[in-house]
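Complex shown without one protein chain; remaining protein chains in place.
Should a chain be cited, it is by its letter among A and B, assigned in written order, with residues numbered from 1 in that chain.
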Amino acid sequence: MKSKIVLFILAFLVWSLLNWVPDWQHLVVGVFVSIFVAYMTGDLFIQRPYVLRHPLRYWYFITSYIPVFLWECFKANIDVAYRVIHPRLPINPGIVKVKTSLKADTALTFLANSITLTPGTLSVDIDREKGILYVHWIDVKVKDIESATKLIVERFENILKKIFE
Amino acid sequence: MKTLRWFIGLVILAAIVVLIIIRPLPFLFYHGLPYLKFLGRALYIILLSCVLCLYRVWRGPTGADRIVAIDILGIMVVGLCAILTIPTGRSWYIDIGIAWALQSFISTLALSKYLEGRGFDE
Partner (left out) sequence: MSSVIGIVFIAVGLAFDLFGCIGLVRLPDVYNRLQAATKCVTLGTCSILFGTFLVVGFTSPGIKSLLCIIFLVLTSPVSAHAIARSAHRSGIKLWDGSVVDRYAEDKEGEI
């Protein structure tokens, strides 16, 4: 039930942003559409609604996750542009295995997205039971699990653990 | 040999970009604001990127290369719609962009399921 209410609020927010500057006719239609969407697909949306009640999590998300993510994303683009226009194509690819200690679904999704958009790495597959991610790395520096984990995962894992768990 | 091919490709790309910059524009971009000429050239550069994507669709050795190129093409059309919003002043171009992004995402997921060789109902 709580998950349906959260989805209703989110859908209504997206509807009123899509009809910017909203007047009352748009808002009435939006209430009906959001009730329909929340009734049909509300159970699939969030597993643990009590997490959303902490205000400190939003604060961590804005102040520590977003600046780190944007800076890594920008570095990734400079790195890829350098590799692409270099005449000898300096790549050294391979698939390595890294460990993670996160458990929640949302945290794993955000970790995989962050790995995909940061320099030189792309998440290929995930093993939920053992907590193992398979990562394609465009410039393999180390091959064993521990040092690869230290190089790829750790800068996001601590932040995401504070936010989502 | 490899360096020679790189040099030829660089010369061809630079020639196309210079041609885009010095070419006169259609009259749609000549009224009003001072940055409209830049936006007209920006449209041509995005079309050049789309042509590079279509090369990969044409000569992809495997099916996965073609799916990657189609996905990238879908994201780039969103940028094309966003640039078209500014000189024409019509807000429905960005609506087309949002709808195109969501539809391209769903079709990419369906194509990758098809590539993996399983049914759609998992």
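Keep this in mind: contacts are C-beta pairs under 8 Å (C-beta built on N, C-alpha and C of every residue); 3 or more make two chains touch, one makes a residue touch a chain.
Every value quoted in this text rests on a predicted model; they were computed, and no experiment measured them.
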Specify the shown partners of the omitted chain in the complete complex. A, B
From A:L7, A:V37, A:A112 or A:I163, residue that would touch the chain that is not displayed: A:A112
Positions on chain A contacted by the hidden chain, ascending: 14, 17-18, 20-21, 73-74, 76-77, 80-81, 83-85, 89, 91-97, 109, 112-113, 116-117, 120-125, 134, 136, 138, 140, 143
Contacts from chain B to the absent chain lie at residues 13, 35, 38-39, 42, 45-46, 48-50, 52-53, 55-56, 62, 64-65, 67-69, 71-72, 75-76, 78-79, 82-83, 85-86, 91, 93-95, 97-98, 101-102, 105, 108-109, 112-113, 115-117
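Convention: only the chains that are shown with their structure count from here on.
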Dist(centroid_CA(chain A), centroid_CA(chain B)) in Å evaluates to 25
The answer for chain B against chain A in the complex is residues 2-3, 6-7
Counting only contacts in the complex, chain A reaches chain B at residues 87-88
